[in-house]
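Note that one protein chain of the assembly has been removed; the remaining protein chains are unaltered in position.
And then chain A:
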Amino acid sequence: MCQVEEDYHEPLQRADPLSVSKKCVKCKEGTAAVVIRAGDAFCRVCFKEYFIHKFRAMLGKNRVIFPGEKVLLAVSGGASSCSMLRQVQEGLSQNAHKKLRFSPGIVFIDEGGAVGQAVEDRRRAAAELQAVFTATGLPFVTVPLEEVLDLPSSVLAAASLVASGTGAYKAAVGDFVRSGAAGCRTSLDPERRAPADVQESRTRSLQQLIGSAKTLTAREDLLSTLRQHLLVHTARSEGYSKVMLGDNCTRLAIKLLTSISLGRGAQLAQDTGFSDSRYGDILLVRPMRDYSAKEIAYYNRLFGVPSVFIPGLETKATDKSSIQRLTESFVTKLQADFPSTVSTIYRTSEKLQTACRSSSTADLCDRCLLCMCALDTAAENASAFKATLISEQLSQAQAAGDTSVVTPAPKEHESAAAIGKRCTSGAEDCGNAASGEGCCSSAKGAESSDLRSLLCYSCQLTIRDMSSVERLPHYILSEAQRRQRRSQMREEIGEFLLDAAD
């Protein structure tokens, strides 16, 4: 009754009492070891086959990983990403049926600094994971999150999209086979395997940055943005073209609902789809998106996949402390009553796409500064965004120089940025006594409202929750200034430009 496509053809059955000697429903020979869905009992062998098949089918159906390509595996130490590591490792082994043909490397981002972990705990967790990585035989690097403070602003430059159709995949396969299928061993900088302890001052800067976001929701959002930037930068600097993330179906269903609640409807396909092409030259893929958290947990236990638990920002947080945490408890509770919830949400996410307003080689100015997705803040008539701007305007005293209150000011979405600009010039008395931004008194208010014009709807909300934007890493602030200068330039010469290309 909770699903549109639900069919009621089967008569109601009496639930079979669970018996220990049940047979596997697939091979009908072995004794059942796991029950995946109600009524589907699998034996160990069939379960392993089913699990591996799903991974291969996911990669094979979306032909984006070319043979011989360098792929970076982002492992956080959690069950999903360690399971993904094991799948890749098994797929590469010599006796695998149809061996995987790409060259992987591993990256582990140590976020202990942002969460406030003690140095010994960080060292211990990193050492455990390093042991796991060494056992796989694949090259790996450990990157502390503090390195995000030193990133170059080229991270935020959208490199040109690598357009590739199905023809490109076949051509790549052909090339690989012809070159003798030489499996090139990638090498990552060996010094970065176990970096020396991070300086305390940098950890403190990072903590101050995260702490400048006042709500846990904004902190989570900021942390995941910084983590993604660091991942992309690591991939670029080490020469990798694809990054594999270990998000599973349950986590992606939660992410979908969270994204909707944060206002990221336009970017849903990129946030939760199989491949995420917002960075242009680096493609993020999610091969584990078909597995529910339950299946991964069973597999890890039955086949001894090691994983290391590292506490995050939301560990032991209460249900209502953040939107992410609230959505997680909502989905898991609903799943208990309606077992098809997660898979239905997953199917919904498969049917979405990114609304592309401008051309595919999007102008830099059309992309959000933080999340690098296309901007969705064109305040069209009769839209929710316009309605929020109108509400803001109607609830505050009008700035000096505005026309009568009955007719709205011609460009409302300029109101925040315009007020900011007028204040920095210092010439006019703003008259905005009770304005939420307090833009009269400090230049930093002007800065944050100026940043907003460069951000998409949900990143604006995150910045709004921050007490000061000065703590943002240097690369973000300098890129913001560069974009503003460029758009000012464009305004000056707008009438002389023949086409909109950047």
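The rule is short, and it goes like this: a residue touches a chain if its C-beta (ideal position, glycine included) is under 8 Å from a C-beta of that chain, and two chains touch if they have at least 3 such contacts; residues count from 1.
Simple rule for what comes next: contacts and distances are computed from a predicted model.
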item: Options "Cytoplasmic tRNA 2-thiolation protein 1", "Vacuolar protein sorting-associated protein 33A", "Ubiquitin-related modifier 1" or "holo-[acyl-carrier-protein] synthase": UniProt name of the undisplayed chain; value: "Cytoplasmic tRNA 2-thiolation protein 1"
item: Residue among A:58, A:148, A:232 or A:323 that touches the chain left out of view; value: A:323
item: Which residue of A:151, A:262, A:313 or A:466 touches the chain not shown here; value: A:262
item: Hidden partner chain, residues of chain A it touches; value: 1-9, 11-12, 215, 217, 256-257, 259-266, 268-269, 319-323, 326-327, 330, 334, 341, 344-345, 347-348, 351-355, 376, 381-388, 390-392, 394-397, 408, 433-434, 436, 457-458, 461
